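With one protein chain withheld, the remaining protein chains of the complex are depicted in position.
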Amino acid sequence: MSKRRSDWEQRPQARFLRWMRDGYGALDDQITTSISQPAAPRPDQEAMEAHDILVGTHRHERELALDRLAHYDLQNWANTRGRKVLGRLYAVLALLLGLILIYFLLNTVAFMPRFASADVPANNEVIARYVEKGLEETGAINIVAGMILDYRAFDTLGESTVLFVAACAVLILLRIDLDDHGQPMQQLIAEESDDRHYEPKNDRILQGSAMVLTPIILLFGIYVLFNGHLGPGGGFSGGAILSSGLILYLNAFGFQKAGRFFTYKIFMWVSFFSLGFYGVAKAYSFYMGANGLHSGIPLGTPGAILSSGLIMPLNIAVGLVVACTMYIFYALFRKGGL
Amino acid sequence: MSFVKIALLGMLIVCALGVSFTRNLLTSLIVYMAYSLMMAVIWMLLESPDLAITEAAVGAGITSVLFFVTLKKIHAIKGDKDHEQAQK
Amino acid sequence: MWQALYDNLEQTVAVILFGIGFTILLLQRNLIRKIIGLNIMSTATYLFLASMGYIEGRKAPIVTDGVTDLAAYINPIPAGLVLTGIVVSVSFTGIMLALTVRLYRRYRTLDIDQIALLAKGEDMA
Partner (left out) sequence: MTLARNFPFFSILVCLVGSVVTSVLKPRAAKALTIIIAGVVLVLSAFTLRYALALESAEPFMMGHFPAPWGNELRIGRLEALMATGISAVLFITLVAGFYHMPAFVSEKKLGLYCIMVDLAMCAILVMLYTNDLFTAYVFIEIMTIASCALVIVRQNGHTLVAATRYMIMNLLASGLVLLGISMLYGITGHLLMEPLGRAVRHIVETGQYMEPLTVVIALITAGLAIKSAMFPFHAWAPDTYAFAPPMSSAILSGLIGKAYIFLLIKFFYRVIGLDVIVGTNVDSVLFVCGVSGMLMGSVLAISQRDIRRMVAYSSVSQIGYIYMGLGMGTEAGVAAALFQMLAHAAAKSLLFLSTNELVSVSGDRKRFHYLHGAGYRNPVAGVVFTVSAMSLVGIPFTGGFIAKLNLATAGMPMGGWMRALVLIALAISTLLNAVYYLHTVVSLYRRAPAEIDYPPSHRVPRHAAAALVISMLLTVYLGLGSGPIMRVIEAGLKMFA
């Protein structure tokens, strides 16, 4: 009788029913009983210690021990020959996938409209209006700036938000929080990542050249920023040039001097004001446009610095967001804070 | 098709391949900087100066500075396994 | 086929670079090389997009001395889109590099498979 009963125990339905009733514990009993009988002796100590737990105490320790054994096997397999073969197979597969992708895309490029010809589908009435009526509708000499900040302004609003989100994400990752009285919360990481002792101590050459170059770079950045609607340039490139000037100054003169005019609070408030201004100004012109009202923003005389309605202030706002984000990226990487 | 454009496009592909075949990380970074500088020149050849300035200032400038700072941090870091906050 | 590829040389190079970037991303195990691969992929996409707008013998879309005739300028839309794209690629490079610093600080290695194995190991201990 017991023979039939015991082989009933082994049959899948019984094991399934017991699994439904007791959950994984039951299945583990099955496994542990089968393991603890003729278990192959494992040479090293860790496996033996895992094995002893297996036979002994409560079920949840056994469960953990089982996983540790499984992981031990995985670790073992990881640095054996098996992994190298699989690694090479993966490399060949990845290369094959890349080549297939290149082949399909090259096949498509062969059928794409001819490069640099005037009768491509992209040369349609959309850009006819941008180019011909761009000057009178947006007042911007640089049609690309007019398109970005007036025709398709919602994309650029999304664009500055991408920068703001990236800055916040890096803040979450790298910033070392200060507790109430200004001491860094994680003491060890703070010392380690604060690499002021790597900083060049008043390196004459760097400071000398920075003394000359920084004002020129900042001036050029401001020029590019303010002439976004008159010539090539605009918010993104102007902001990037400004931030590279600030980074040069920070490199040469260290965080003490740079911290005088650029702290975390200033970063937050500058981002807040420029993004807030951009959002409110564009919301006003979207609302006016959507409901057919005329938004009384003067376009000014083309070519003058104060022309093309909102484009110049928006360029400045975008430029400030770009400059702040790039600068805080650098500062967070260098010292985990400002 | 001007010779300069073909040469630049060819160099782009060489730099892109060069990044994956150099052993030292720093050399692949410098090759990548050369790649984005050449891209800035190509934007000029494609008659879009806006992109040239932005790519030069942002692509070759900021991105490479971030890469170099990361490399510096990595060689300087000892590790924070035990400083981890008591988070769940 | 080859003549068509030679005519659209920019788009051919862009597509080849996209494939190279894609392969670097899959093939390389070092995290920083993966990020470079991602950057190569996105700059290749921007080259592909910008080459849609170029028209032979026309100038950059900046109105010079009042000429607003369509035949004088190239297509401004791809330039605007790529401008947005370049800033997007800087943002995600910044985030990926910050992740790399945190991962190196935590696991002392840049090899993503090694990190995954170590993380799983800690889960057990």
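We call the chains A, B and C, going by the order they appear; numbering starts again at 1 in every chain.
The rule is short, and it goes like this: contacts are C-beta pairs under 8 Å (C-beta built on N, C-alpha and C of every residue); 3 or more make two chains touch, one makes a residue touch a chain.
Predicted model, so just to flag it, every value in this text is computed and none were measured.
Within the set A:D73, A:E136 or A:D177, the residue that contacts the chain not displayed is A:D177. Summary of contacts with the chain left out: across A:A153, A:A258 or A:V322, the touching residue is A:A153.
Contact with the chain not shown here comes from a single listed residue; of A:I102, A:A166 or A:A331, that residue is A:A166. Taking the whole complex into account, subunit A touches the unshown chain at residues 19-21, 23-25, 58-60, 63, 67, 104-105, 107-108, 111-113, 120-126, 129-130, 137, 150-155, 157-159, 161-162, 164-166, 168-169, 171-173, 177, 185, 268-269, 271-272, 275-276, 279-280, 283, 285-292, 295.
Remark: the residues of subunit C touching the chain excluded from display are 18, 21-22, 25, 31, 34, 38, 41-42, 45, 48-49, 52, 77-78, 81, 84-85, 88, 91-92, 95-96, 99-100, 102-103, 106-107, 112, 115-116, 119, 122-123.
We take it that only the chains that are shown with their structure count from here on.
If you draw each protein chain as a dot and join the dots that touch, every dot ends up joined to every other dot.
The chain with its Cα centroid farthest from the Cα centroid of subunit C is A. Centre-to-centre separation of subunit A and subunit C, using mean CA positions: 14 Å.
Contacts with at least two other chains are made by residues 142, 144, 189, 193, 231-232, 234, 236, 326, 329, 333 of subunit A. Of all residues in subunit C, those that touch two or more other chains are 9-10, 16, 20, 23, 27, 51, 53-54, 60, 62, 78-79, 83, 86-87, 90, 94, 97, 101, 105.
Subunit C contributes residues 9-10, 13, 16-17, 20-21, 23-24, 27-28, 30, 32-33, 35-37, 39-40, 43, 46-47, 50-51, 53-54, 58-60, 62, 74, 78-79, 82-83, 86-87, 89-90, 93-94, 97, 100-101, 104-108, 110 to its touches with subunit B in the complex.
Subunit B contributes residues 48-50, 52-54, 57-58, 61-62, 65-66, 69-70, 72-73, 76-78, 80, 83, 85 to its touches with subunit A in the complex. If you check the complex, the residues on subunit C that touch subunit A are 1, 4-5, 7-12, 15-16, 18-20, 22-23, 26-27, 51-56, 60-63, 68-71, 73, 75-81, 83-84, 86-88, 90-92, 94-95, 97-99, 101-102, 105, 117, 120-121, 124-125.
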